[in-house]
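One chain of protein is taken out of this complex; the other chains stay put.
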Amino acid sequence: MKKFIVSFAVILLLVNSNLMAKTSLEWWQFWTDPTIKPIINEMIEEFETNNPDIEINVTDLTWSNGHEKIVIAFSSDTAPDIVELGSDWIAQFASKNKIADITKLSKNELGDYRGWDMATYNDKIYAKPWFLGTRVMFYNKTLLKKAGFDDSFIPYKWDDLKNGAREVTALGKKYYGWGSNTAEKHRLYKKFMPFFWSNKAQLFTDDNKFCVLASTKAIEAIKLYAWLHDSCGYVDNQRGIEDSFLDGKIGFIISGDWLLKRIELEKRKINFGTTLIPGPKLPGKSFLGGEFLAISENSKNKEAAKKFIDFITSAKNQVKFCKANRTATPSSKLASQDEYFTSNPNLLMFNKQINLSVNPPVDPDWVKIEAIIEEAVEEIIFNTDLIAEPLLDAQRKIEKIKGL
Amino acid sequence: MKWYKKTAFLLALPWLVTFVVFWLFPLVYSFIIGFTDYELLSDSINWVGFENYKTLFSDEVFLSSLSNTFIFVFGTIPFTTIIALLLALLVNGNYKGRDFFRSAFFMPSVTSMVVIALIFTNLYQRGGYIAMLVQMLGFNTPEYGFLFDKNTALYSIMAMDIWMSVGYYMLIFLAGLKSIPDELYEAADISGASQSKKFFSITLPLLKPVALFILVVNSIKSFQVFQEIFVMTKGKFDTSTAVYYIYDTGLTTNFQFGYVSAAAYILFIIIGLFSLTQFLLMRRKQPLW
Partner (left out) sequence: MVKKILKYSTLLGITFVMVFPLLWMFRVSLSPVGSLSISEIWTSSSYTLSNYYDLFTSNNMGLYLFNSILVGLIVTVSNILFCFTVGYTFARFQYITNKILFVTVILVLMIPAHIIIIPLYLICLEVGIYDSYLALILPWLVNPIGIFLVKQYIDSLPISMEEAARIDGASELRILFKIIMPICKPALAVLAIQVFFTNWNSFLFPYILTQSDQYRTLPVALALFQGHQAIDWQHLMAGSTISVIPVLVIFILMQKQIVSGITGGAIKQ
């Protein structure tokens, strides 16, 4: 009798545990501040309710050190199932086969999302775009008016920018025409490269055989950038520039959608406008980046992971997230057509700029190349009057890295 | 005798176990990695012998970070130690409000370094409070702010470090001061010794062990300065230090982990030699507490 009860209990236990067998997914993500964390939790809860056999364990990463944590985990093959990666990190992990190739899993949704290029390495897709990030030109309408420009003035070409910046600077000692970033890692290049790309300069020749960082077009771009810095520049880090701009002291700055969030949350009374990054004669190109969701190569639950990723990146959830975080550019095309975006001229501007932006090459060496470019720009604007030499120097260093 | 040895061994067991598992293994691991070309995320790992060490000695970026580290160490430790001692002497007496002042001086040490670094990034901004103060005193301030000028950036961070550390070492000096028996001072008073004689003949010598402790601990910490650099300048404007270089080259921009492990051991040897020198210079035959 005892034996029967024991074996019955064991069978019951086994049956129950099978019924309760949950797939557990680990997700590492970066959105942790009080305005947005509740949305993340809501989405997770909703997904778990709709999919009772999947359990999501989320780990919060800090923006300052999250990347290290991810690298350490992937290095020792103890990575989470799903990880949020910035666009400039994807190549590092893809090239070492640490994140899964999801080309097949994404086959049917290529047309529904924008940003796939940034996750494509060697013709394979390694991550799904979540949000895109670009930069536009913010300008202070009050200051421009004061400087003698009328209301309809929108600076879309370089000459406009130069004149506008010059006149605003001429207004007085405490006014500056241009917010110029100081040496800040991972930021400076996003301010300089738009000038570079707008002038149709390239990093490499089309056949990728030579680095052409020191081309004539590049030199023109850096000349303008340096002029703005020297003659009209309010030099500070990004925060300082934004603070000053919001205090009404700067005419033009390049910034992202988070500035709109600041203006809204801090109830700033500034009469500002947004416009596309200016080019030599027509609007030019801006920087493009984004946040992506990738699946670890070692994950044992790739299908479930993709299911969760698809849920998070669905149009409905993207709109929900963007509204809470004031993000301007969701990756889902459907989401970007939501009234929230189309009824706001500033958000529209960001989405327009997406079509006119360039992303850095998807290359595992990009972070090193980026550092070299930033050092060259810093050298030019802070240390010397030379322009071609630092660029040539950087060009040589980049060629060395790429083995050209 | 045997009983003692057994108990001693048992008492030392937790330490031995945690030391071997959590420290010896990582030490040996990282030492060995320093002889390879291992890169994070990579699957391949090759022995390169002393190649890393050789390259490091001609690596300008590393050497410059090392020189900044020396500037940091020699530029902060003397000030921190002396000011800490002065503060300890100041709050050693018995007077009204003494406890309040002790707490006030100690507060910076207790606050998160990252938060302090952020606060100071704000204070050091162009047009910030510190710039205003410096201008009031009649000096020129860098055009873009103290942290964005290679002539002032590192020194500004050093000043902040001194500000932040003195309260902590003051406390340790205080403990040292308190352990000097009053009888010694009383005896000196009876023989009519002056304040300064008492200080130099009694206080200072008896503080030597504490001072040595502070110097060693502070040096070890200062040679590895990282957090402030990371938060405030990310190594720009000639503020990169040895550990920042290791972090940047090994964990973020490049993943040359094997290479930087070798760099870490070069730093390790430097710190070791430095501490040893301190020991030898400060050693007395019978350190009296």
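Going by the order they are written in, the chains are A and B; count residues from 1 in each one.
In this text, a residue touches a chain if its C-beta (ideal position, glycine included) is under 8 Å from a C-beta of that chain, and two chains touch if they have at least 3 such contacts.
If you're wondering where the values come from, they're calculated on a predicted model, not measured in any experiment.
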{"item": "Given B:I45, B:L90 or B:L204, the one touching the chain that is not displayed", "value": "B:L90"}
{"item": "Which of A:D53, A:D159, A:D230 or A:D247 contacts the chain that the document leaves out", "value": "A:D247"}
{"item": "Option touching the unshown chain, where B:N122, B:T203 or B:T253 are the choices", "value": "B:N122"}
{"item": "Interface with the unshown chain - residue positions in chain B", "value": "3-5, 7-8, 11-12, 14-15, 18-19, 21-27, 29-30, 87, 90, 95, 97, 99, 101-116, 118-120, 122-123, 163, 167-168, 171-172, 174-176, 178-179, 181-183, 209-210, 213, 217, 220, 223-224, 226-227, 242-243, 246-247, 250-251, 257, 260-261, 264-265, 267-268, 271-272, 275, 286-289"}
{"item": "Contacts of chain A with the absent chain, listed as residue ranges", "value": "28, 30, 32-34, 37-38, 57, 59-60, 62-65, 68-69, 72, 75-76, 78, 238-239, 243, 246-247, 256, 258, 261-262, 265-267"}
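The rule is short, and it goes like this: only the chains that are shown with their structure count from here on.
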{"item": "Chain A contact footprint on chain B (complex, rising order)", "value": "40-43, 121, 125-126, 143-145, 148, 230-231, 233-237, 251-255"}
{"item": "Chain B-facing residues of chain A, complex", "value": "64, 67-68, 71-72, 74-75, 92-93, 96, 98, 182-185, 235-237, 240, 367-368, 371, 378"}
